[in-house]
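Then we have chain A:
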Amino acid sequence: MINALSSLLILAGLFFYIAGSIGLLRLPDLYSRLHALTKADNLGLGLLTAGMALQMPNLMTALKLVIIWLAILVASATSAHLIARHARRRESRS
Partner candidate 1 sequence: MLTTQLLYALSGCVIVALGLRSALLHSSLLQRVLAINVMGSGVFMILLAVAYRGAEVAPDPVPHALVLTGIVVAVSATALALALARRLAAEQDDD
Partner candidate 2 sequence: MNSTSLLVFDGLLLVSIVSLAWAALASIDARRSVILFMAFGLVLALAWARLRAPDVALAEAAIGAGLSGALLLAALHDHDRTAAGVGSSSTQNQTSAGLTTVIRWSVTLLCAALAVGLGWALVHVFDHPANDALARAVAENLDLSGVSNPVTAVLLNFRAYDTLLELAVLLTAVLGIFALGPARAGYQPAGLIFDGLTRWLVPVLILTAAYLLWVGAHAPGGAFQAGATLAAAGVVLRLAGRHQIGLPAARTLHIVLAAGVGMFLLVGFALLATGRAFLGYPPAWAGSLILLIETAAMLAIAATLVSAFVGGQPESVTIDNEE
């Protein structure tokens, strides 16, 4: 039962990762690609984390996984912001 739920969550996470990668390859410009990649990957990671947290033996390890997800969430949002800001500055200069 737990394994089935885990597998479902992980597969859902994988779907969002694939969607993000397709967005990276197919969307026209930097900003839309960044948007698709960051949003889809964060959600995919969240679902992956939820699926893996169900497999953990105790609550502390599951909590560690959630902390990892939160840290990656903030870091990827910040780096997406920095990339977009740099691209914007370069556009306005040229």
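Methods note: contacts are C-beta pairs under 8 Å (C-beta built on N, C-alpha and C of every residue); 3 or more make two chains touch, one makes a residue touch a chain; residues count from 1.
Quick note on selection: all candidates are chains of the complex that A comes from, given by their letters.
Source: prediction; values computed, not measured.
Here chain A is shown alone, and of the candidates 1 or 2 it touches 2 within this complex.
Remark: chain A residues 71, 74-75, 78, 81-82, 85 touch candidate 2 in the complex.
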